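A single protein chain has been omitted; all remaining protein chains appear in their positions.
Let's turn to subunit A:
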Amino acid sequence: MARVPRNFRLLEELEKGEKGIGDGSCSYGLEDSDDILMSHWNGTIIGPGHTVHENRIYSLKIYCGDSYPDRPPTIAFLSRVNLPFVQVDGKVDPNKLSVLANWSRNSSIETILVEIRREMASFNNRKLPQPPEGSVY
């Protein structure tokens, strides 16, 4: 199989993100629309229903380095959240989130956001006490 280089891969992801993915509960885009290296991204997750996260909107920062997608991006929450894989400064611990710990080239910004949202709704996390809505790191 042809190995899609970083920049063309990120262009594909950008185009997909611009069109909107799934039911709109996760979205992402470039932080700066003329970032020619496409390194800095914003992500948004709408908290899953029937959990403590319901109706909350979480903002995240995503950084895709030079070796993306061979290496995973780094992810940090801007909105405060209490989850076992999020450190006190908002950074997502790559060892504690399986999509990052078991990173593959087939994973993407989208699959990360979708997995984080799924984790919010998991049995262990859905009732964790949360910081005040709207607070940021």
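Going forward, a residue touches a chain if its C-beta (ideal position, glycine included) is under 8 Å from a C-beta of that chain, and two chains touch if they have at least 3 such contacts; residues count from 1.
Operating definition for what follows: contacts and distances are computed from a predicted model.
Missing chain, UniProt protein name, picked from "E2 ubiquitin-conjugating enzyme", "Ras-related protein Rab", "Conserved oligomeric Golgi complex subunit 6" or "Replication factor A protein 3": "E2 ubiquitin-conjugating enzyme". Within the complete assembly, A:Pro5 is the residue of A:Pro5, A:Gly22 or A:Gly49 that touches the hidden chain.
Only one residue in the set A:Ser33, A:Asn55, A:Asn106 or A:Asn124 touches the chain that does not appear here, and it is A:Ser33. For subunit A, the list of residues touching the undisplayed chain reads 1-5, 7-8, 11, 14, 33-36, 38.
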